[in-house]
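Scroll down for the structure; my scribbles are underneath it.
Only one protein chain is missing; all other protein chains are in place.
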C-alpha cells in the first residue's frame, strides 16, 4: 500500500485525489494547500488529514508525493520531496524556466528518488492504442505527424499573464506527444501565432491560436495546431502518416446518439474538457506511477521528458517572435 | 448514508459491489452467498462482513438489499427482504414464472417497501440520451422501433438449460427497452427463432438466434433481433423511426484509433461485453436507486416493469413454438 | 452496338434512357409511351425516334427492349417482345399476379430470348461489395440478415390503390435482396404491418409500415423493415451477421461536411431518393444486361428471380392479414 501526500487541492488536485483513492494499491493520507479550507475539504472527502507541506515532507509514513500546486513552485517542491526521500509525481510543466528545470534535474538525480511528470495524455486509451500500433511498425516508418489540440474556451487573462504563454502552458502537452511518438528531439522549430480570439491575450503578450512545425534531421515533420477556443468542445486528435499507412486517433463523444431529421443528421459533441476526456487517463497515469514506485522500475514519463517538452516550448516561443526557424541545438546550448 | 447488504457474490454481484462502494451515499456492509468463500472474498475487498442472508435480512442497521442471486430465488428474496423492511433492488428477471412474479408483486406491494428491477440499459448514457430526445418530441410520433442486441458468445449449455430460454433470459432486456421507449404493452407478439449457432442449444429446447415483432393497437411496431454470438463484440443498438425523423444509438468502441493502409481502414470493435459497455450504466442505476430510497420517491424501474417484460417473454416463447401471433391479452388473462 | 427500344417514357424510363445512351455499346433508337408527347420529348433528348410499341417490336433493327411501362402491362410486353425475337429487360415487379408471372415465364422460356428483371439494388456498389465479401466466406456462414428500406415520403393514395400493396410494390426489392444474399427460398414468412403514416393508405387496404421475418429450413433468419416515410431521406441499409462476423452496408450521404458548433455536430443526410442513390446502380445494371446479351451468357437477374420475389410478397401479404406464419410451399403449390 502506497501512502500518498497531495500538495495542492485545486481542480487538478481534486482529480488526482480521486485517482489515488480509487486505486487499490494507494491511499491518500494527507493534503496541503495554501488555501487551508480547500485542503481540509478535500482531505475530509477522502478520509485524509489536512496539514502543511512541511508536515507531509517530514512524515516518514508517507511514501510518495503528488505535486499539483502552481507551476512556480514545482521545481522547489520536487527538490524538497526527493531530498526527503519521497517518490514524486509532478504536474506539467516542470517549470517555466528551462534553466531552473535543468537545475532541478541535476539536484533530484542525486537523490535516486523516482520523479514522474504528469503528461496524462500518454495514458489516454486512444493515444496509447495509436502509439502501440505505431510501435509495431504497422504503418511503416513515421513521416508526418499532425496534432490538433483545441480547448473549449480561453482561460482568464489573469491566468494567461502568469502561464508562461501558450507554448509553455498549453502546447507543452503536444510537444510531449510529438516527442513520445517520434522518440527524439527535432532539429528545428518554426512557430506562427496570433491573438485572434481575444485581443486582451495579445495585449498580455501571448497568442491564442498557433501552429508549430517541427522538423527532424532525418526529414520527419510534425505539425501542431492549438486554439484556445473550440466552442463545440475539447478537440484532441492525432494523425501519424507513415510509409505504409496512417494512424488517427479521434475525440471521445458525449454519447453515440444521432438524430436524423429533414434538417440533417445531428450527433454528439466531443467530451467537454480535460476532466471528462482524460478521466481514464488520470487513473491510468496514477496506476503506472504506483507500479513503477512499488516495483522500483523506471517511471514512464521522466523529468528529462518534461525538460525536452519545455525545450520545444522555448524554441517555439522564440520562433513565433522572430519568424525564423529556431535550431533546437541553440536552445540546448 | 445507505447501508447495503448484497445477496450474491458472483460476477454481477461483484459489479454491483463496486457501484455501491464507489457511491458517496452508500456503503456495502454485508455480503452473503451460497459459496461462502466467494462472499468472504468480495466482502473483504470492500471492508464489509460476510454472513448469511438471514443475518442480513434481520440486521436493523441494513437499509437496503441488492439481490444478485440465481433467478429462481429472486421472488422469495424480494418478498423476504421487503417483509423485513428493506428497500430492494433485484437483478432481472423477476422470475421465470409470470404467475410467481405476479404473486411477488401482490405480497411486496403490501409492505410499502421500494422494489426496483435491474434493467441497467435504461441507465446507459446512449440509450438515456435517445429516450430523452424522443420524449422531447424531436422526431415526432414514434412509428417503428428496432433493437439489435447480440452477445459476443453463447453461454454454456448447462446455463441455457436453467435460463428459462433466450426470451426470458436475454431478450428480457430488449422487451424492457421496447416498453420503456414505447410506454405501453403491445397488442400482439410474433417470434421466430433458430438454434443455428449451436445445435446443443436447440437440443436443450432453446433458440440462439431470434427475431420478435411487437405491434401496438395504434399501429406502432417494434422489432427485436437477438443473437447469442457476434464474434466482434457486444452489439447493442437502438433505432427509433418517428414521423419527423430517426434516432439511433450505437455501440461504444474500445478506442477511436483508425489504421488506414493499402488493405483498408481498420477501426476498433465494440466494447467486449456488458461489464465493459454498461459499467457506467450500473453506476447510474445504483445512484438512481439511492436517490429514490433516500428521497422516498418512486423507483425508476418497478416490479410491474419487470412483470411487463416477462409477459412479453412469455408471449414470444409461445409464438416461437406455434408460428402464430400471440395476443398479449391472452397472456395476461 | 446494341440497338434498343424503350417502352415507357416516365420517370424510370427517363433514367434508363440516360443509361442506354451513356453506354458505349448501346444506342437508344426508339421510344414508345401511351403519352405520345412524353415519348417524343424523351426520344428527342437522345436522338431517337418516337413511335408505337408495335413499331418497336416489329423493327428488325432493334435488338433489345427495355420495359418501363406500368406493372399491369409487364407480362404481356415481355411475352410479345421475346416472341418478336428481342432480348428483354423489364422493371420490377414482373406482375402483381403470381399466376400470371408464372405463365409469362413458361411462354418466354420457349423463345430462348434473354429476359432480365430490373432489381437495380444488386448493382449498387455498396450492396455488391457486401455480397462479394459474403461470398468469400469472410464472415463465415450467414445466420441473420437485416434489411432497412425506408422511402422519403409515401406515394399518392391513387398510386397505392393500383400498386399491388407495399409488399409487391416496395418490399419486392428487399425480398430480392434477401433471396440474392441467402441464395434460396425461405420456408416461412411472417408479416406485421400498419397504416400509421397515413390512414388513407389503410383505407385503401394497404399498409405503410411493415416488418417481415423470413425463416429458412436450416435456421437462417432475415428481417425486413419498410416504412413509406423517413423525412431525412432514402434509408437503404443491409446487415448480415455470420458465424465469423458482421457485414453492414450503409447509406450514401449528400456530402462529407460536418459542422461542429455549441449545438452539436451536424452532418449530411442520405441521398434523397432512388434516382440519386441508385444512379450508378442503373448504369451498372444496364452494362450487365449489355454484356449478357452481347456474349450470349445468362442474365444476372432472371425472370425466375422476379417470380421468387413475388412469391415472398404474396406470402407476406397473406401473413399480414392472418397473423400467422405462411409456409412458402403453400404459396408455391
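Chains: A, B and C, in written order; residue numbering restarts at 1 for each.
Methods note: a residue touches a chain if its C-beta (ideal position, glycine included) is under 8 Å from a C-beta of that chain, and two chains touch if they have at least 3 such contacts.
Note that the structure is a prediction, hence the values are computed from the model and not measured.
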| item | value |
| --- | --- |
| Left-out chain, listing which of the shown chains it touches | A, B, C |
| Contact with the hidden chain (one of A:116, A:130 or A:190) | A:190 |
| Contacting the left-out chain in the complete assembly, out of C:3, C:97, C:111 or C:133 | C:133 |
| Which residue of A:27, A:161, A:215 or A:280 touches the chain not shown here | A:215 |
| From C:110, C:153 or C:262, residue that would touch the chain that is not displayed | C:262 |
| Chain not shown: contacting residue from C:4, C:144, C:247 or C:331 | C:247 |
| Interface with the unshown chain - residue positions in chain B | 230-233, 260-269 |
| Positions on chain A contacted by the hidden chain, ascending | 143-144, 146, 148, 150, 188, 190, 192-197, 209-211, 213, 215, 218-221, 223, 225, 227, 229-232, 235, 241, 243-246, 323-325 |
| Touch residues of chain C, complete complex, unshown partner | 22, 125-126, 129-130, 133, 138-139, 244-252, 254-262, 268 |
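Here is the rule we go by: only the chains that are shown with their structure count from here on.
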| item | value |
| --- | --- |
| Superposition rotation for chain B onto chain C, Cα-based, multiple of 5° | 180 |
| Interface residue identity across copies chain A, chain C - same or different by half | same |
| Most widely separated chain from chain C, with each centre as the mean of CA atoms | A |
| Central chain (distance from its CA mean to the mean of all protein CA atoms) | B |
| Chain pair that, of all pairs, has the most C-beta pairs in contact | B-C |
| Separation of chain B from chain C, taking each centre as the mean of its C-alpha atoms, in whole Å | 41 |
| Separation of chain A from chain C, taking each centre as the mean of its C-alpha atoms, in whole Å | 57 |
| Junction residues of chain C - those touching two or more other chains | 230-232 |
